[in-house]
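Some chains omitted; the rest stay in position.
In this document, chain identifiers A and B correspond to the written order of the chains, with residue numbering beginning at 1 in each.
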Amino acid sequence: MLVVLTGIPGTGKTTVANKALGELSDEGIKYELVTYGDIMFDIGSNLGLVKDRDDMRKLKSDEQKKIQRLAGVKIGQIAEEKDILLDTHCTISTPKGFLPGFPEWVLRELSPKIFVLVEADPEEIDLRRSSDKTRKRDKDNIGGIRTHQELNRSIAMSYSIFSGCTVKIILNPQGRLEQAVAELKEVLS
Amino acid sequence: MLVVLTGIPGTGKTTVANKALGELSDEGIKYELVTYGDIMFDIGSNLGLVKDRDDMRKLKSDEQKKIQRLAGVKIGQIAEEKDILLDTHCTISTPKGFLPGFPEWVLRELSPKIFVLVEADPEEIDLRRSSDKTRKRDKDNIGGIRTHQELNRSIAMSYSIFSGCTVKIILNPQGRLEQAVAELKEVLS
């Protein structure tokens, strides 16, 4: 059982995931939270292509694709043994445009059962990003954030054609965390 | 020749279809109207999985997928002998998210020539749904209806990549039935 969890930076995706998995764990439902970026970074480091996390964004698209595919293979292996919630990106914003998080060769490898999109209002995302001082972020404007979320919806629908997965949109605007967590728990139960 | 006709509940899709097929029949153009849900219900009943139509929405996604695939095979057989207008759903709204009406294995089986989306204003759809007392419906709010129609547009475009079909959007707001019927007739002629 592989559930994919996506959401652009600032949607609160990881907070929702951690809270939902904690509550589910208390109820005896175990998922391992695997972060695609961590697996990619491990592989990229081992290949000597990156030194820190921000280097990942600066990779050439060919290098990104190679690491992305190798990470897909590794996650597929993990998913054969346990239920996984895969924290990742629907698309990756690069200087050359949006790169699909799940090109065909990754999609067919992983074959997710449910694809979750966590979304928030573009204005809130912009605000959350600017007040987050813990890592460097792109200065997308609000229009760019809206576009990114819309494109993610589009491509998620396409992903579902390949794997037959459902696409679940979970809204996580300010003050709705409990409901977003409840919705993710329902998806995972 | 297989033309797929989709539209979420409340768009008036079936009304448009019946009127267009009636008028075309008078002009000597014959299409058989096949309802995917009917074929799926027949198969589900035969398999002992459902008793009435509303049970179909409550099926686990694995069961839904199996029935969906078997229905695709059956419709493909019918389409070898006559022209079919296939009344179905672009995506199906389930508790786990939107399920594609045409995952790859159904799409490649059927290979539609034209994919029609009948749409109406979300507010009108909401109104039509609430005043329709003949069957139980989900209480989607207007935003949810808008989202569902937008996602259907997205996934329909993706379907066209696999089959090379055209995607035709027919608007059917209040008071525009004659024109919607004329547009569907043009598509089928």
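Quick note on the criterion: a contact is a pair of C-beta atoms (placed from the backbone, for glycine too) under 8 Å apart; a residue touches a chain by one contact, two chains touch by 3 or more.
If you're wondering where the values come from, they're calculated on a predicted model, not measured in any experiment.
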{"item": "Homo-oligomer size of the whole complex, from 2 visible chains", "value": "3"}
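Following the convention adopted for this analysis, only the chains that are shown with their structure count from here on.
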{"item": "Turn needed to bring chain A onto chain B - CA fit, degrees, nearest 5", "value": "120"}
{"item": "Chain centre separation (chain A, chain B; CA means) in Å", "value": "31"}
{"item": "For the chain B and chain A complex, residues of the former touching the latter", "value": "61, 65, 91, 94-100, 102-105, 107, 147, 150-151, 154-155, 158-159, 162"}
{"item": "List of chain A residues in touch with chain B within their complex", "value": "113-116, 153-154, 157-158, 160-169, 186-187"}
